[in-house]
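A single protein chain has been removed from this complex, and every other one stays in its place.
Letters A, B and C mark the chains in the order given here, with residues in each chain numbered from 1 onward.
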Amino acid sequence: MKNNVITSVKNACAVGEAKFLNYSNHRRPKPLIRKNGELVEASLDKAIQKSAEILAGASYPILYGWSCTSCEAIRVGLELAEEIGGIIDNTSTICHGPSVLSIQDVGMASCTLGQLRHRADLIIYWGSNPWSAHPRHIDRYTAFSKGRFQPSAWRGYLSRLSATLTKKRLLRATSLILRRKISVPPEVDRSPSYALARKERKMIVVDVRRTRSAELADYFLRVEPNKDYELLQALRMLIRDEELDVDEVAGVPISVLEEIADVMVGCELGVLFFGVGLTMSQGKLRNVDAALSLVRDINQRTKFLIMPMRGHFNVTGADTVFTWQTGFPYAVDFSHGYPRYNPGETSVIDILCRGEADAGLIVASDPVAHFPREAVQNLVNNPLIVIDPHVSATSLTADVVIPSAFVGIETEGTAYRMDHVPLPLKKVVEPPEGCLPDTVILQRILHEVRKLKKREGEGN
Amino acid sequence: MITLRPKRPFKVSVEAKCITPNDFAGKTINEIATLPIWEGNKKRTLGELFKIEGESNVAPEDCSIQIFGDSSRVRGVGAKMSVGKIIVEGNAGMHLGEGMKGGAILVKGNVDSWVGSMMEAGTIEIMGDAGDYVGAPYRGSTLGMKGGAIVVHGNAGYEVGCFMRGGLIKIHGNVGQFVGIHMRNGTILVEGDSEGRAGAGMLEGKIIVCGYVPSILPTFTIDSIRPNVKVNEERVTGPFYRFVGDLADGGEGKLFVSQGKNPHLNFYEKYL
Amino acid sequence: MPKLKVSLLTGRTISQGQGKEYGKLSEEYWRSVAVCEIDPEDMKRLEIKEGNNVKLTTGFGSAVVRAVKSSRGPHPGVVFIPYGPWANLLVNPRTHGTGMPSLKGLSAEIEPAPGEQVLSLEDLMKKHYKRE
Partner (left out) sequence: MDICVKDGKIVEKVNERKAKIIDASGMIVMPGGVDIHSHIAGSEVNTGRLLRPEDHFKDVEAKTPLTRSGVGYSVPSTFTTGYRYARMGYTTVMNPAMPPLEARHTHEELDDTPMVDKATYPLLGDWWFVLEYLRDGMIEECARHVAWMISATKGYAIKLVNPGGLEAWGFGRNVRNIDDPVPHFNITPREIIRGLCKVNQILRMPHTIHVHTNNLGKPGNYLTALETMKCVENLSKGDRPIIHVTHCQFSAFKGSDWRTLESGAEEIAKYVNGHRHVTLDMGQVVFTDTTTMTADGPFQYILHQLSGNKWVNHDVETETSSGIVPFRYRRKSYVHATQWSIGLELALLIEDPWKIFLTTDHPNAAPFTTYPKIISWLMSQNARKKAIGKISRRARRKSLLPSIEREYSFYEIAIATRAGTAKCLGLKQKGHLGVGADADIAVYNLNPMQVDPSKKYMAVRRAFGKSAYTIKDGEIVARDGEILKSVDGRTFWVDVKLSSASDEVASDMKRRFREYWTVEYENYPVPEGYLTRSAPISVKAEI
């Protein structure tokens, strides 16, 4: 910290560091309003007034984003959505939404991350690449962490690695990410039983491509794209000691699967982390359905837990707040005055692709950069309001842009870790002149909307 | 006969669960016009959005409703209806005949997702295509379609007959993935092709696919080859491979797949 | 000109994650997401080198991006584009009643595009969404 500027960052991952060091790039601290095709600077009051008018007048507005702001702001957002009878959705919808749908069918055996640090001796990453998406995950919570009942698996790696002097590139990358010098196992596919023979903590990666995480693993299982469902169901059958009519599934020989199944049943406490590799590929919620069922089934033999690898920093918080206020975690439709929920019907992508929405409010998110073209087209064809600290693809296309303060850097709040542990976010620097927290901006819009409605009410 | 015509095209979805013989019966046209419906977040009356004509004060059982024009954004038509008839001349929106307890619905065009969800009795016939989740339950519930019949002359989407517990679903065209997923009982007949994963997680019941299937889930085991299958009174001629599953869930469901259309499955025959 | 049928994956990469934090308009972001990771073997087949422009086409649209060698291999027939506006031009918006479009494992066609430019974010906005 040097006079209200962050100069260096401690114990954050590469993404985190980039966030802290560069949060102030590409910002326009002034609100903007589109006047005949051009975004021009305007006063905050004007921007808020305009936003309120757009929202109060709409008959099917969508309020989207929420995963990169604080729970406090989300609480206001829900009140606003209720007031204007809109649809409120968060980024789960294109991340772990399908996971939620299958949890609602099957349930989920899970825990907090510390539980795994202390106890897990078998760690499986399925369709998830923690190295790239969650750079500190392996190091802090799983294979390389040290727990009460489980030593770190570092030694195992180091000893095996002293033999192999390969993978210089990877080495550099690793130490870059994990901030310490480590080595990596060779990239030969041994038979699982050999690779997983050790008593120590073991790590398996299942994915369609050999990711960086895969190279850290004791065993990498490559599954053909879009065949995860078959593979998971086959495993479920094997742990029930049933036999299969086929001799390979998703490009994996049954003999290998049988060995994996034995390792899973044989561990003391296993965990399966699954990522969007499952939720986005063919089968979507049913892939997760199978994964959740697999873990549930193994609990008849040993303790096994499962956890989605959630992305955006407070997406778990968004689901959490949505759920306690409305009963539903995302895709909530207030158009009838009470919460309704049916992803596929009330989820933002579907509403946009059907061209039903007639206005949009985006908070701390960039759908234009993350939604399919068809959805984006319908989003930008309607009046669009963006509340975001930085300039984004979406803010470029908006009709009203209200720059806000960075939560966790320029303003405080509460956020949830992916295992539902709530954490306080602190304020470390002052926001730029005139940049208010999302919470305040939303409260002021809500206030204006209520004034407008009141006038309307008196009008007729 | 009571006829409805949309007065204008709808941009946002219209929720009209009141369009049922049960709600129209014994009412004058003017009373019917005052029934409340939703257009997006705006409360409206049926009369505001539809031109309504026809006779008044009909008895429920003689009450038939005809909807002209495009109602592909009108949701919940025929919800919970127990008697009478609804004819949709164009397309119909989501949740058509949701929780239906009797009577008949005929759609000349296509219909969106969740047609006949949670239905208990009655018949729904779609001349065009149907969306996803035909006869499915609400999220989180395992109480899918309990009885009655849904006939789709065109194609249907994903998860047809999800958590189905009884009744018949007949698709003359093709179906997407996961037909009969988590099926508990009942019968699904697909005369076209399936995109695969048929019968995933099924416990009981019968699925017949007369067309091509890319593959059978590894958690099904072949049981026999049958010359034909009985569906209610009707006899569907094969021959069919008969699989049992989904063994991953300890299921006893029966999956019939055409032998002729699926030569790539003949390796299963070595187990017979 | 050579064409290939491939299976298209999209996903997160760490540089995309960092690039994002540098700002969506930054060179870093563009560098990290307007790219397509291709197996060296496939590159040979396409007669292209790292840095050349390639055009991908799916049933839902097409996009021009820079080709880079995939270090995660070998997996011929599978190409990878990080999440971002360029990938979005290609993915399948249908959600099959789940709310989630199909972002992984689409069948796509890839070909060299020597003549064509990789759009900047602003130009992409103009071209596809008529906004600036």
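Going forward, a residue touches a chain if its C-beta (ideal position, glycine included) is under 8 Å from a C-beta of that chain, and two chains touch if they have at least 3 such contacts.
What you see is a predicted model; the values in this text were computed from it and never measured.
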{"item": "Left-out chain, listing which of the shown chains it touches", "value": "A, B"}
{"item": "Candidate in contact with the missing chain, chosen from A:Ala47, A:Val100 or A:Leu396", "value": "A:Val100"}
{"item": "Absent-chain contact - pick from A:Lys30, A:Arg119, A:His134 or A:Arg354", "value": "A:Arg119"}
{"item": "Among B:Lys11, B:Lys27 or B:Arg139, residue touching the chain not depicted", "value": "B:Arg139"}
{"item": "Touch residues of chain B, complete complex, unshown partner", "value": "137-141, 143"}
{"item": "Residues from chain A at the interface with the omitted partner, ascending", "value": "71, 75, 79, 82-83, 100, 103-115, 117-119, 140-141, 148-149, 268-269, 296, 299, 302-303, 305, 319-321, 323-329, 334, 336-341, 414, 416, 420-424"}
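Going forward, only the chains that are shown with their structure count from here on.
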{"item": "Farthest-lying chain, centroid of Cα atoms versus that of chain A", "value": "B"}
{"item": "Chain pair with the greatest number of C-beta contact pairs", "value": "A-C"}
{"item": "Computed distance of Cα centres, chain C from chain B, in Å", "value": "38"}
{"item": "Chain centre separation (chain A, chain C; CA means) in Å", "value": "21"}
{"item": "Junction residues of chain C, two or more chains touched", "value": "96-97"}
{"item": "Sites on chain B at which at least two other chains make contact", "value": "113-114, 132-133, 177"}
{"item": "Chain A-facing residues of chain B, complex", "value": "11-13, 15, 38-42, 73, 94, 113-114, 132-133, 138-140, 142, 177-178, 181-182, 197, 200-201, 217-222, 246-250, 268, 271"}
{"item": "Residues of chain A defined as touching chain C within the complex", "value": "14-15, 18-19, 22-23, 25-26, 37, 93-94, 97-98, 101, 129, 131-133, 135, 169, 177, 208-212, 214, 225-226, 276-277, 279-282, 284-285, 311, 331, 343-345, 347-350, 353, 366, 368-377, 380, 390-393, 396-397"}
{"item": "Touch list for chain A against partner chain B, complex", "value": "59-60, 84-86, 101, 104-105, 229-230, 233-234, 236-237, 240, 242, 244-246, 249, 282-283, 286, 289-290, 293, 334-336, 341-345, 354-358"}
